[in-house]
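The block that comes next holds chain A.
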Amino acid sequence: MSIITLKEIEKIYNHTSVPVPALKGITMNVEKGDFLAIVGPSGSGKTTLLNIIGGLDQPTQGTVLIDGTDISSMKPDALIEFRLNHIGFVFQAYNLIPVLTAMENVEFIMLLQNVPKAERDKRAVEILCSVGLEERMHSKPSELSGGQQQRVAVARALASCPSFVLADEPTANLDSASAESLLDIMEHLNQTQSMTFLFSTHDPRVMKRAHRIVTLEDGCLISDQETHPHTT
Partner candidate 1 sequence: MNLFLHLAWRNLWRNKRRTLISTSSVFFAVLLALIMRSMQNGSYDYMIQSSVGLYLGYIQIHGEGYWDKRSIDQSIVVEAEKLQSFASNPQVTHVVPRLESFVLLSKGVSTKVAQVIGIDPPREDAMTGLAHRIHAGRFLQKNDTGILLGTGLAKFLNAHCGDSVVIYGQGFHGVTAAANVPVVGILKFPLPDLDNTMSYLSLEYAQWLFDAPGRVTSVALMISSQAQLANVRSQIERMAGEKTEVMTWQEMMPELVQSIQADSAGGILMLLILYIVIGFGIFGTIMMMTNERSREFGVLISIGMKRWKLITVTVMETIMISLLGAGVGMVVGIPVLWYLYLHPIPLTGDAAAAMVAYGLEPIIPFSMAPGIFIAQTVIVFSLAVVCAMYPLLVIRKLKPVAALRS
Partner candidate 2 sequence: MLIEIAWKNIWRNKKRSIVILTAIALGLSGGIFSTGIMVGIAESMVNNAIDGDLAHIQIHTKAFKDNPLIQNSIPGADTVIQQLRSLVGMKGVSGRVKIEGMASSPATNSGVEIVGIAPKAEASVTSIAGKIMEGSYLDSSNRNSVIIGKKLAEKLNLRVRSKLVLSFAGRDGSIIYGAFRIAGLFETESALFDKSRVFALDEDMTRLLGGSPTVHEIAIRLVQGQSMPEALSSIRSAYPHLVVESWKDLAPELKLTAELTNVTMLFFLAIILFGLLFGITNTMLMSVLDRIREFGMVMAIGMKRKRVFAQIILETIFLSLSGSGIGMALGVIVLSITQHTGINLSVFAEGLSIYGISSMLYPSVPLELYFELGVLIVLTALGAAVYPGIKATRLKPAEAIRTYA
């Protein structure tokens, strides 16, 4: 079963006097283990699509199935619960809670899932190590570099054991070295744990590393290509 199934997704914005169609008839599937980039110029509808896949927005028409569950008409509180348990998020910026340390930020999401303390602590340490931040576990976000902050965000996204991780332009604010480093980690996690990753990006470095590229233009899906062969 595909992790994500989109059928004829349409999104029309009505908040100006002229309705703006942002997405037109998008149909696609995402399988477990995909390392997929959604690309397109500004205004192509990338962010809208990502928001809909992530349950942060709902389509005007069409269905969104995640792990077999239709989220296209879920109520907001149910959506929040669903996102908590099924989707991991890495945003472009403002990922972390400033008053908490890296470790506490990772613990936070498990706290929301009511995971008991002992297990929270263990997992947080484990995951932070797996993204290479053993030394900086007890630092606050203000004490970390941009790249380190994004790594904490990835750790946090993984800590909730999601079905997939959604990353909206995760490398946009990073320098080349940090960007490469982040992509290394995410690719590693994709290959060792079969964690599915979906990015939206217009960063060529990211597009280069993606295994599959979905291209949008003017709200339409114009191409969907495997660029690296799938290794199972």
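Regarding selection, all candidates are chains of the complex that A comes from, given by their letters.
Note that in this section a residue touches a chain if its C-beta (ideal position, glycine included) is under 8 Å from a C-beta of that chain, and two chains touch if they have at least 3 such contacts; residues count from 1.
Source: prediction; values computed, not measured.
**Q** Out of the listed chains 1 or 2, which is the one touching chain A within the complex?
**A** 2
**Q** Would you mind writing out the residues of chain A in touch with candidate 2 in their complex?
**A** Chain A reaches candidate 2 through residues 47, 51, 54, 56-57, 76-77, 80-81, 83-85, 88-89, 91-95, 97-100, 104, 107-109, 111-113, 156-157, 160.
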